[in-house]
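One chain of protein is taken out of this complex; the other chains stay put.
Presenting subunit A:
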């Protein structure tokens, strides 16, 4: 999509936001089912955490997302696109979160969020209802556990401390790139570029221990040593910039 088309789409979304603001706040939001939303959020949870103690991962933590200006969590490194749109006045209200979740790159063309979007309207309502619980006013955040995936495997510190050899990772990565594109494209197969190394290491060990369910990834991770996982993490972390 061209820059101009993106702005037009964003402008349309903003216009829609004004027209529907009242409805959005009072009608659309209650339509979502937070319990279902928690399940939908699993699609987001490999990159985002929400709830008490949530920290930034591949994506920023999502406590207080409602009403936040885009690209403004101080210690998170955003794409240029999100920072720019934040400066242009993009504030995450219900309508705009809904549009972003529908198709992230249609709203912010150069976002690093490689997610093709939640195409079912109900899924978006549900997940926003779920996120809403962590947002209304900061002091009301329930004392919920962080989402399960943030501590999906407990790794010994010596495993997390391994410094990967990116050159070895580059060779090993040739097995990954048969499916996962080096340019970070995400269609049917997730992007694995630019992840923080620890998240990458944890995810791969979760596959290796068969905690994460995908059979291809369980198989691929299953024969990687701790050093090899660290090498891949080091290589792919540098690839996303």
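Note that in this section contacts are C-beta pairs under 8 Å (C-beta built on N, C-alpha and C of every residue); 3 or more make two chains touch, one makes a residue touch a chain; residues count from 1.
Going forward, contacts and distances are computed from a predicted model.
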**Prompt:** Hey, which one's the missing chain according to UniProt: "Ubiquinone biosynthesis accessory factor UbiT", "Sulfur oxidation F protein", "sn-glycerol-3-phosphate transport system permease protein UgpE" or "ABC transporter substrate-binding protein"?
**Reply:** "Sulfur oxidation F protein"
**Prompt:** Which is it among A:34, A:91 or A:220 that touches the chain not included here?
**Reply:** A:220
**Complete:** Touching the unshown chain, subunit A contributes residues 167-168, 171-172, 174-175, 177-183, 185-189, 215-216, 218-220, 222-223
